[in-house]
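Just one protein chain is left out here, and the rest sit where they should.
On to chain A.
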Amino acid sequence: NVLGLLGNIQLLDFCTSLGQSYPGKPKIIRCRSLEKETFSCWWKPGSDGGLPTNYTLFYSKDSEENFYECPDYRTSGPNSCYFDKNHTNPWTTYNITVMATNEIGSNSSDPQYVDVTSIVQPDAPVNLSLETKTSAGIMYLWAKWSPPPLADVTSNSHVYHYELQLKPEKKEEWETISVGVQTQCKVTMLQAGVKYVVQVRCMLDRGEWSEWSSERRIQIPNGESPPEKPTIIKCRSPEKETFTCWWKPGSDGGHPTNYTLLYSKEGEQQVYECPDYRTAGPNSCYFDKKHTSFWTIYNITVRATNKMGSNVSDPHYVDVTYIVQPDPPVNVTLELKKPINTKPYLVLSWSPPPLADVRSGWLTLEYELRLKPEEGEEWETVFVGQQTQYKMFSLNPGKKYIVQIHCKPDHHGSWSEWSSEKYIQIPTDFRVKDMVVWIIVGVLSSLICLIMSWTMVLKGYRMIAFILPPVPGPKIKGIDTHLLETGKSEELLSALGCHGFPPTSDCEELLIEYLEVEDSEDQQLMPSHDNGHPSKNAKMIPKEKDSDSGRGSCDSPSVLSEKCRESRALPSTLQTQDVRDVQENKEGKRSWETECIASEQKILLFNNESTKETTWPATQLPDNHPPMFAYHSIVDAHKITMTTTNVNIASFLVGNEEHKSQYSITETVHDDMEKQREMENLHSKTDQTTMQVIKTRPNDKSPFLNPKLMDYVEVHKVRQDKETAVLLKHKENSGKREKYTVPGTSKEYTKVSTVVDHNILVLMPDSRIHHTSVIQEPAMEMSQNLQQGQAEKNMSYCLTVPSECKRETSGSEYMDPSSFMPFK
């Protein structure tokens, strides 16, 4: 197919007349692998035919017929192709062709056959270093280097063989030494005093030798040469009476070397030797008082001598007057003076360095001090002259200062080192004027606080609702456990088996859609979703017997959100997030919802056992049981299991809701159908949950398992009545489904609040069975029945026509926790 691209002869003829032609034949120059794992090929372009030309490298493998194009044109530079590890097979012979293409036509190179193993040539070794060493009187050269660096090979598993070549600098012939696999080499039999050039190269297995590394040169010391000349570093007089000079030795030429300091004084011809090599340490000369003259120039040299000869340093001219560098001052004391009626000030005092004789007047010292706050960056420097005391005013109170002092002779010489750091804490002074200022500041700030708190009180409820929205409790005060107990499990099972499973949960929809309700602007009217607001719940919940906690979890959006929150909080990977934040970002919210449900399920599965133990027995409490149990009032330690319970029941109800939606009295809100679709996606998860719940049931003998109970729940709640009850009644399953698929209208939804005002919540899926309800408070019967009808319409509305729901309405009317609170 490559050749097929060649040549349109007519076009070619036309173009050659314009001086343009198809490109010349490219030539593959070389292919090379650095380390057998990758390789590169380079080509030389032919003529471009006067037009922009593209080069394409094709290759085929000996094992197959296919042609491939170069995987990487860039890594190895222009006109090259780099085959990385994935494209390099040491057992394959590659047939490589480069094709040049321009507008007129194309031209292919001769094919090149490449066997990766045979084209291996590593890069040259690097970091070649040389040094001479003497061992047992024999001088030898010690060469070290590093293997060639590889770009994409991290493990340096390649074993290179090295070769070293060297020659005297002025000769042409190289002497080659085979080193082996080591990266160092010792070369003996060198000519002393000759400069050698050294190179090294390497080879990988039976590949080619690399290029020679860059040259390194080394002077082999001549055994007959004297040591290098030393250098006088500095001379210093610490007290203007004596002085010391130090020098740095040069190389010793491999022999023990002696150093001699010689000096002559101005106007004298005689040369003296250093009077004291020891006092000031190695490589120094100490001139005591007798050997120290002032106003005289010393000409100092250092001579290094070994058995091969000697070398003299450059002369160093010293007038001791000008090399005085005293020691730092001592006895630095900081004292804080606190005179009455003035600011405190700092008195610094110090002593001249002990060596310096300032009393005689021979040496006059001047001082400079510096200070800064402990945490400060810049020093404040004060030149204080000859005095040994200084008063510092205007220091910042309450700060810790660091102080240092150094000194210098009055005319020449240099500053001493700084004295050791001294610290002083400047006390905070509260004086009357300051106090007045502070009092004013205090009064002002308390005024501001008062105004702020007043504002808080005025808008307190809004603020509290904003920060800690209340969680509405369950709306059912009790449950008729007797009725639950008499329920037939067969009915339940048949209901589950025949009608519900896997359920496509509308309850789940309700739950999630509810969260969107929170988006409402009227947040102050909305229930709290925050666990941090338990007090309201605690007040309300004990009044209610939560036999219908599952329903609550389904019906009550707040419960759901709480549940979700908790379940979110449990897996540490899920962040608890303020509901408001979620509301502000719908996208975020949706993902949050998904997470929530997913995590609920996890917890459900995880906590099945504990769920049975802790929660379900609680729900079995009889009607007249003291209203101590509600899932909101459970102590914190049980929250997790409570959550799980809610999930269980919710899921269970979800299953039933498919055909018995009477359980939901809540409004639900659908923003749009898209969300509903989203919810439907969640149903599969819900199925799982439901199944899980079912498994646990037969053992539990939970009231929820009773098929009678599953039919509906009737709730009576009278605000004034502390003994409220939830009555559950079972009824026939038949004929309900159709009933609840009847769409409602959004207007009906608003009537929920009316129910609340009447202090009665009735959950009735079917108006036909109103008469079967056990009404504890006959006076309420009418409203209850009415409510049942409404609720059922509501429910069906929500199930079928979600898009018409108004979030605002639901939020304001249903969710207001105050309407549920008997003590409000």
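Everything that follows uses one rule, which is that a contact is a pair of C-beta atoms (placed from the backbone, for glycine too) under 8 Å apart; a residue touches a chain by one contact, two chains touch by 3 or more; residues count from 1.
We take it that contacts and distances are computed from a predicted model.
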Protein that the absent chain corresponds to, by UniProt name, given "Acyl-[acyl-carrier-protein] hydrolase", "Histidine-containing phosphotransfer protein", "Prolactin" or "TATA-box-binding protein": "Prolactin"
Sole residue of A:G267, A:P282 or A:P339 that reaches the chain not shown, by the stated touch rule: A:G267
Candidates A:Q20, A:S146 or A:S293 - the one touching the absent chain: A:S293
Residue, one of A:E35, A:E163, A:E241 or A:E368, that touches the chain absent here: A:E241
Interface residues of chain A (partner: the chain not displayed): 240-241, 266-267, 289, 292-297, 299, 315, 317, 319, 321, 357-362, 364, 410-412
